[in-house]
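Yeah, one chain of the complex is gone here, protein chain that is, but the others are all in their spots.
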Amino acid sequence: MSLPLVVLLPFLGALAAPLFAQGGRTAIAIASSVPAIIALAALYPHWPTLADGGVVLHSYEWLPALGISFSFRLDGLSLLFALLILVIGLLIILYARYYLKAKENVGKFYSLLLCFMGSMLGIVLSSNLLLMLVFWELTSLTSFLLISFWNHKQDARRGARMALAVTGGGGLALMAGILILGNIVGSFELDDVLAAGDLIKSHSLYPVALTLVLLGAFTKSAQFPFHFWLPHAMQAPTPVSAYLHSATMVKAGIFLMARLYPALAGTEQWFYMVSFTGMATLLIGAYVAMFKHDLKGLLAHSTVSHLGLITLLFGMGTQLAAVAAVFHVINHATFKASLFMAAGIIDHETGTRDMRRINGLWRYMPHTATLAMVAAASMAGVPLLNGFLSKEMFFAESLQLNLPGFWAWVPPLVATLAGIFAVAYSARFIHDVFFNGKPVDLPIFPPHEPPRYMKIPVEILVFACIMVGVFPAISVGPLLYAAAAATLGGNVPEYHLTIAHGFNLPLVMSFAAFFGGLLMYSQRQRFFDFHARFKEIDEKAVFEAVISWLTTSANRLTSRIENGSLQRYATLLVISVLAVAIVPLTSLGVFIGENGLSPIDWPTLIGIVVLILCALATAVLHRERFYALVLLSVVGLLVSLGFARFSAPDLAMTQLSVEVVTIVLLMLALFYMPSWTPIESSTSQRVRDAVIALAAGTGMTLVTLAMLTGPFTSISEYFLENSKPGGGGTNVVNVILVDFRGFDTLGEITVLAIAALGIYAMLKNTVLTPPPGDGQGHAWNRDAYPLMLRQIARPMLPLALMVSAYIFLRGHNMPGGGFIAGLITAIALILQYIASGMIWTQHRVPFRYHNVIGLGLLFAVIAGAASYSFGYPFLTSTFEYIKWPVVGKFEVASALVFDLGVYLTVIGATLLALVSIGRLSPHSAIKSNKESA
Amino acid sequence: MSALTEYTITALLLIGGAFTLVGAIGLARLPDFYTRLHGPTKATTLGVGAIILASVVYFSFQGEGIGITEILITAFLFLTAPISANIMAKAAMHLGVDVMDGTRGSPWEQ
Amino acid sequence: MNHWLTAPILIPLLGGILQVFMGYAPISLRRTLAMTTTVLMLVSAIVLLVLADDGSYRAYAFGNWQPPFGIVLVLDRLAALMLVLTATLALFCHIYSIGGADEGNRQFHALFLFQLLGLNIAFLTGDLFNLFVAFEVLLIASYGLLMHGTGTARTVPGLHYVVLNLAGSSVFLISVGMIYSVTGTLNMADLALQVPKVSGENLLIVKAAGMMLLVVFGLKAAILPLCFWLPKAYANATAPVAALFAVMTKVGIYAILRVYTLIFGDQAGELAGLGMDWLFPLALITLAMGVIGALGSESLKTLVAWQVIISVGTLLAAMSLGSEAGTSAALFYLLNTTWVVGGLFLVADLISRQRGTARDRIVTAPRMHNRTFLSTLFLIGAVAAAGLPPLGGFFAKLLILQAATPGIQMAWLWSVVLGGGFFTLIAYSRAGSIVFWRTVDGHVQDPGKLSGTVSVSAGALVALSVVIVILAGPITRYADATAAQLHNSDAYIEILKTPMVGEEN
Amino acid sequence: MELAFALAIGALTASGVYLLLRARTFPVVIGLTLLSYGVNLFLFSSGRLATGGQPIIGSTSQYSDPLPQALVLTAIVIGFAMTAFVVVLALRNLADNEDDHVDGYQSEPKSRKKTEDAEVSGK
Amino acid sequence: MIGIALNITIGMVVLATLLNVYRLIKGPDAPDRVLALDTLYINAIALIILLGITLGTRLYLEAALLIAVMGFVGTVAMAKYLKRGSVIE
């Protein structure tokens, strides 16, 4: 239980921290340190087990489907990192208490810091690779928020985004790598993966997995060529930099290499990829650090360089090198954290980090200066300090590489060269800041020593540097051993932790580096001049440029493809349909099925020819809109006749009624529109469209032909057989509509209702200016409501209602039904609107169309739901022949109620739609003098 | 079905067809809109009326009773044809559709 | 027959009808009734989820007509999952809308509920033509909802959306006609029986029809090259509507999943796996296009709209792996992405209200009010959408990546999904950093007030991503079971033998 | 008979598709209407063509397939609802953009159109 | 005999229809087209009636009735559009 707790505690602290924000910085710092202290305490009991090379495992099942378990693992390596994270974390918490200003959002700061701490602990303690990945990406995310803590600064935002892009992106590669590893091993549990080293290395996907995992590690650890994000992340508040870039974030990549060392290392690929990357990073970081005028910039590049060093050590692949690497992790963390904090103090007290302005601080803050100088000396590898020890081991290992011929010289030379640079930039840090004359117009002058407690973290770390440097075996020996053992899977080589190993080649290299470095620093102006000849690459600008190029070209590409042209989208749709259908259809060819063609009577033939002509004419002559409308009417009429001709009286009637309403609707709209369609497409586009249209038409023709001539059996026999006995009606189509497939009809009238409601809502606040006259320039006729029409329309309404009733009632047995009846009623009312006007008619309609629609739907639902009460499913119809005295036999079918719902909905919806449009018309503007009645 | 009935039906059908055709010919041939208006309002209406009548006779002798639907259709046609003609003429006058040469009087200028 | 099956249909239908009558009732009453309806619908969906979890198929024959003759509803795990997904999303969208977005149109709640009606029918129906009707119900309601609100920006995108979908509906009908003309049936179970028997020229007709259906579903799902109607339409819709629309594309996905596992599934003989070889590359290109669109977005809502397309691509890519693992992963992803994208639309709207004339555009503007709260919501949403840990999106993506078996398909899937994830991350971080952090001096004139219900609903929706993580175990188990049920759909055909009421023995 | 019928459906589809691809709302609506005529006829004919086989029980000896008829009836109604909506949407577009271009241009977008066409033909 | 007469009549009506279509295409003015359409509707009634007689069924008569109603309303609406612009105002 304690391991999950260790990870969880900081997150709980993060939730709690903001609550203490009101108590001031001290309160929140104390509150924030509690989780870390408890975590340390929780780790302490495990030490005996770990010292013996043991492992502590706490595992809980979580997502077996994913292979993720909630499992944590503590061994020497993870303990080492956990300690670094927690101890340095505690120091940072203390330091930040004094670093942050009271008016800053300390709650957020500590909360994020603890989140970050928890994520780091998660990485190092996870026993499941996927779980580790979760925490890995969480560090990217939380570090993003930490780096951008001062988000009003552009540099901070950019630095944060760059860090997120690089490390988050690397995390994705790592994700892939881990998934491959899991795939190879069959488990994501660390124990399994570490035990399967041979299997992994011999697997064909090993190079891929290795590359991906290393991409993750390299991006996180700021290895060349991904190193550029790290210096820019220095825009974070210094406690953040100190934490992220000494002990945590960047060490995550290192940790990963150490963690997976038994599983991945020891191959040539590993050697070349890791050591060369490390070497390049080592050199580049060291070189650039030399030329940075920004205090933190110098430290950041030195961090890059040291990370390169550690990576190079891991890359070497020897066990001793791995030990050295682990050792340097500890040492770098201590001196670099203290240096960052010192730099923060200087920044804090002088108001700048520019070393060209900061000079001679020794006079103003000797205490801080002493601490910083010791730490810097450790960074330079001065004997008696911890940095010296691991660097010696590094030099020694660089000599052990068995590279052929000339190449054997390269590692030691590179190591020495990097050492020279390290000494030079360390010297610069010491000399340029604390000596080198007087300060140059500092924003805060004169600088003072910081508050007492702000120095304590630095003191502790510097003390550690010295202790390790002088008494390595006592101070850090057991921990290093345990960590090394864990890294190497138990095969720890012989090594000796002493201040000096006597006079040997590594020591010579150290001396060379030391004096070479001092020499270089003394000649710094030449180097600066030399360096100044090269144009410095501003990675941030490059990154921003790349991002901006990405976004603008993405935007350009998007707006080119998604250009807002319906014509294009529609073309794509039609072409898609044609494309997918074309293969089957071309195989179909002109296919005439086994039923063959039946003879055609010539009236039908003529009808069809006229239909085709009018359809084509509509397309060809569509520019004259009214003409197109007339042609469309003809087509609609012929289609209805076709339905009648081919045995579908219900359809014929429906089509007819719908068509007229549609035409009226179109004319209502056309009133406001231009009466002509201008030519807008080029000839080529029109030809292209015509070709597409022809292809679509041809396809439909072929399919229809094949379909009509093929054999056919369907479920419809059932409907014919059961319509009368089961549905109580002889009009099978109607029985299907209100009974067999009544649910379709319910949906259909709902569609109608929704359309009307939508139309009503859409037009509610629409204002349209009607044209003063028609296309030919005639002013509109004054006579809005012609006398004769009015006189005939009025008595027609009751008659139409009766016909509706007739069509409605017979619908179950004869052609007709609620829908057609509804349309007849609607048309009769529309005629009133046309003949006598909106106001006149609206005044006489005794109900709101909304309510008619609602009532219709309600009837349909109630008719359907009535069957519930008999235990039958929804829409089960029942019919009864009731014999009333006098009246006689009378059929009562529940489906009739349903059909009544259809009837009402149709009326309500049709009229609501048309009236909504009609209402747009400003009948007061061109009022007729005949408007009377 | 008696021979008389058959003759009646045949005659009605042929008369109906003929009038319908004549109406259409008028529509196609007459020189201006106003003259063309006469074809459909009279000949066609009458022609279709005759055909409907044939239907009434036909079905009533099939033992299906007098078809009120047919009568409704006919009544409706005769009721509406003048209205249609009227409102179309009004539209034509409004649009100033050309009248044929030799027309006396003139449509109203609105 | 279990009457509960009709509950997710009748509840919104009756609720909608009630709203139609209530046009002139006080808005508070309308809201109360509408909310009650949505809550009841969620309850019914949960009941069905519990029912469906036993792994059997439940049929409900309307009118007590034996399938394939009448229309049946079929409840299985997938349907139940979709119902709950939709109802949950709808609930929060609805809560958000009563914060004021529902004003100006007395029919808003009716349209909203009818929209849910259409969705629920689509998920439950076992009849191909009824699926068409369901599509039409949900489409027409969506047209109405899309046009809800003031301003002119949504008219043209709305028009495009409507016209394309009308054309799509025509294609749907043609496909139905072709299939009926060969098989003589419309019931999906019956089709699953009939399609394997088809041969010769008829096979070609069914094949063409099947492919055309894929285009129709692809249009709804917004697969490339049929996705371009979506970004502008969604980005310009009223926030709760856009958020609800997060589920609209999923209907297309659902239909593909249903039809191409059941009718053109493994048992379909020569037509088995119809179109699936097209789907995988298209899915990846869709994903890529979505990412490009997201990168180039000029406003938050556009960004989220492109995220919808990214989701579609990802979902389809997983589905078209054709494995149970792939389907299961897709379902898990579906839950997360639908809710999160819905939530992001709402969050984008909240942000937009706080930024004066800058609205949700990704530009420098005066510092907004409630920045911490809104940026936290955005962060959660972005993390969940981009697939970063520790939220649902990450696990969904993991599942999807794991579902691929080594080979060229895996290489493609991984590259595009991971690469897409990377650029999505960049898009979100860029957008967030500009909108929240890159501020200029001055202050927004009269920022809208952030009301409780509105913020809570937006927050809750993105926070569902957290819930998904917490419940990841049960959810993956359910998704696995659903995928297994989908890929072994022989039992589905048994619904044809469901006894009707009154003939049990 | 079948061939003529098939050609009619083809002509309706072709005309409908051509108009669907136009740049103004009005022809697009007309196109959708024509297309739906074609589709309805097609769906109708999926039950095959019959003369005098109206599916009214007792009216004839050989009934045509009633199911497609019912489906088409539903499709007609739905199509009507959709058409009505799109017509009104076109009006709204006109009101909002003072133009009935499907992409809502404000008056003359000549240059824009040209580049678009060029781009399309350039493919 | 009725059969022959029926065929002749159908022939005449179809011919009439063709003439209507001719006028509809030719125009020259919008009212001419409306008039042709109106006549076409009336001829369609005749065709439906004739179909009914041919098939020996009265099931199509309501369709004919509907054509009459719809044709009238359509014509009125079109004519009103031509002279007033707004059909419903």
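Structural remarks
The letters A, B, C, D and E name the chains in turn, as written, and every chain counts its residues from 1.
What we mean here is this: a residue touches a chain if its C-beta (ideal position, glycine included) is under 8 Å from a C-beta of that chain, and two chains touch if they have at least 3 such contacts.
What we mean here is this: contacts and distances are computed from a predicted model.
Remark: of the listed names "3-oxoacid CoA-transferase subunit B", "pH adaption potassium efflux system protein PhaE", "Ammonium transporter" or "Molybdopterin converting factor subunit 1", the one matching the undisplayed chain in UniProt is "pH adaption potassium efflux system protein PhaE". By the touch rule given at the top, the unshown chain touches A, B in the complete complex.
Of A:Ile92, A:Ile792, A:Ile827 or A:Val915, it is A:Ile792 that touches the chain left out of the display. Remark: the residues of chain B touching the chain excluded from display are 18-19, 22, 25-26, 29-32, 34-35, 37-39, 41-43, 45-47, 65-66, 68-69, 71-72, 78-79, 81-83, 85-86, 89-90, 93, 99-100, 102-108. Not every partner is drawn; the one left out touches chain A at residues 783, 786-788, 790-792, 794-795, 797-799, 801-802, 805-806, 809, 832, 841, 843-844, 846, 884, 886-890, 929-930, 933.
As a convention for this text, only the chains that are shown with their structure count from here on.
Looking at chain B and chain C, the chains that touch each of them are A. Common partners of chain B and chain D, by the touch rule above, are A, E. The central chain here, found by comparing per-chain C-alpha centres with the mean of all protein C-alpha atoms, is C. In this assembly, B is the chain whose CA centroid lies farthest from the centroid of chain C. Averaged C-alpha coordinates give centres for chain A and chain C that are 16 Å from one another. Chain centres here are Cα averages; for chain A and chain D they lie 38 Å apart.
Separating the CA-averaged centres of chain A and chain E is a span of 61 Å. Taken residue by residue, chain B touches two or more other chains at 72, 80, 83, 87, 90, 94-95, whereas all remaining positions touch fewer. Shared interface positions of chain A, i.e. residues touching 2 or more other chains, are given as 564, 566, 568, 570, 574, 629, 645, 649, 668, 670, 700, 703, 707, 712, 714-716, 719, 740-741, 744, 748, 751, 754-755, 758, 762, 774, 781, 783, 789, 803, 814-815, 917.
Contacting chain pairs (ordered by label): A-B, A-C, A-D, A-E, B-E, C-D, D-E. Every residue of chain C that touches chain A in the complex is listed here, in rising order: 1, 3, 6, 10, 13-14, 16-18, 20-21, 23, 60-65, 68-71, 104-108, 110-111, 114, 117-118, 121, 129-130, 133-134, 136-137, 140-141, 143-144, 147-148, 150, 156, 159-160, 163-164, 167-168, 171, 174, 177-178, 180-182, 184-187, 190, 201-202, 204-205, 207-208, 211-212, 214-215, 218-219, 225-226, 228-229, 231-232, 275, 278, 289, 292-298, 328, 372, 383, 388-390, 394-395, 398-399, 401-402, 406, 414, 418-419, 421-423, 425-427, 429-430, 433, 436-439, 472-473, 476-477, 479-480, 501-502. For chain A in complex with chain E, the touching residues are 602-603, 606-607, 610, 613-614, 617, 626-627, 629-631, 633-634, 637, 640-641, 644-645, 649, 652-653, 656-657, 659-660, 663-664, 667-668, 670-671, 770-771, 773-774, 780-781, 783-784, 789, 800, 803, 807, 814-816, 820, 824, 827, 830-831, 833-835, 837-838, 914-915, 917-918, 921, 923.
Of all residues in chain C, those touching chain D in their complex are 129, 133, 136, 139-140, 143-144, 147, 152, 155-156, 158-160, 162-163, 166-167, 169-170, 173-174, 176-178, 180-181, 186.
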